[in-house]
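Omission of a single protein chain aside, the complex is shown with its protein chains in their original locations.
Chains: A and B, in written order; residue numbering restarts at 1 for each.
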Amino acid sequence: MDLLQAIVAHYNHWIIIFLMVSGLYIVVARGNMIKKLVGLGLFQTSVYLLYLSPGKILGGTPPIISEQHTVYSNPLPHVLILTAIVVGVATLALGLALVVRINEAFGTIEEDEIFAGEEDE
Amino acid sequence: MVLLTLLAAITVGIVRMRNLFAVVVLGGIYSFLMASVMIVLDAVDVAMTEASVGAGISTVLMLAALHLTKTEEAVPTHTPLLPLFVAVATGIVLVFGTFALPSFGVAETPMNMHVAPYYLQNSIPDTSVPNVVTSVLSSYRGFDTLGETTVIFTAGIAVLMLLKGKRELKPGPKRRRIRR
Partner (left out) sequence: MKLDVIFRVAAKIFIPFMLVFALYVQFHGDFGPGGGFQAGVVAAAMVIFYAIIFGLDAAQRIFPQRLVELMVPAGVAIFAGVGVVSLFLGSEYLDYSRLLHDPVHGQHIGILLVEIGVLVTVAGTMVAIFYSFIGRGR
């Protein structure tokens, strides 16, 4: 019974950690730069969940004040993550622009091939 | 809970997939699922942003970048054992850390007792705006938002600097050497 309670209480954290770790794995292990950016995005979205899930209060409603409700979830993480998402897409676009330029300069977006080309010189 | 499990399943797909086109499309599905999870977590504003930004704009940008590069990922040359070990070790340490965190959905955590009740109580008297997220975003923490807008501005200018203008057609010396 204790085990079941622990699972219910921490399931969100464990999924967040799984997403974070797989994002980290993609960034470290894969050489393709667009795949690396996707991994970076996975890591980023796991951080969004990490911020949002403790702000949820069971039985609460979205933080839009009205007469019928008294319990609201915490609005502060929503604000932080809202701006983080838009900044995230802006930095993603910057990364993609760099990848496009790298592809034009080296003819490849694989890290290993770029390193191999540099060693030949 | 079901949604979170689906998210994990999609993540496995993204990690294993080698065709980048499929990865980008899976990323779109991932973003929509993430938006649904955010609605369950009462973050409606954030869910709206994630659905339009994550599934809309970033997918389009990724596809545009794929159009300019290649869609197939090369087979990795070295074994992924060391990164796998690093990732799993990090994960174990983090899971060990979760047992000290407050469990899901509890109202009396330090985070929910600190400054959030002030915003919830004073939003209507101070600004007459019922959506607390909007009032915190642009009034109480307006300085933050000004900073974020500046970051977006800077990123936009940087992308324009990198990508605008004609493409240089003469291939550099490195390019030929790799293509041999």
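The rule is short, and it goes like this: a residue touches a chain if its C-beta (ideal position, glycine included) is under 8 Å from a C-beta of that chain, and two chains touch if they have at least 3 such contacts.
All values reported here derive from a predicted model rather than from experimental measurement.
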item	value
Chains in view touching the one left out	A, B
Interface with the undisplayed chain - residues on chain B	44-45, 47-49, 52-53, 56-57, 60-61, 64-65, 67-68, 125-131, 133-135, 137-139, 142-143, 145-146, 149-150, 152-153, 155-157, 159-160, 163-164, 167
Residue ranges of chain A at the interface with the undisplayed chain	62, 64, 82-83, 85-86, 89-90, 93, 96-97, 100
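By definition in this document, only the chains that are shown with their structure count from here on.
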item	value
Contacting residues of chain B [partner chain A, same complex]	1, 4-5, 7-8, 11-12, 14-15, 20, 23-24, 27, 30-31, 34, 37-38, 41-46, 49-50, 53-54, 57-58, 61-62, 64-66, 68-70, 73-74, 76-77, 80, 83-84, 86-88, 90-91, 94-95, 98-99, 101-107, 109, 111-112, 115-116, 119-120, 123-124, 130-133, 136-137, 141, 144-145, 148, 151-152, 155-156, 158-159, 162-163, 167-168, 171-172, 174-175, 177-179
Residue numbers on chain A that touch chain B, as the complex places them	6, 8-15, 17-22, 24-26, 28-32, 34-35, 37-38, 41-42, 45, 48-49, 52-58, 60-66, 71-79, 81-83, 85-94, 96-101, 103-110, 112-114, 116-118, 120-121
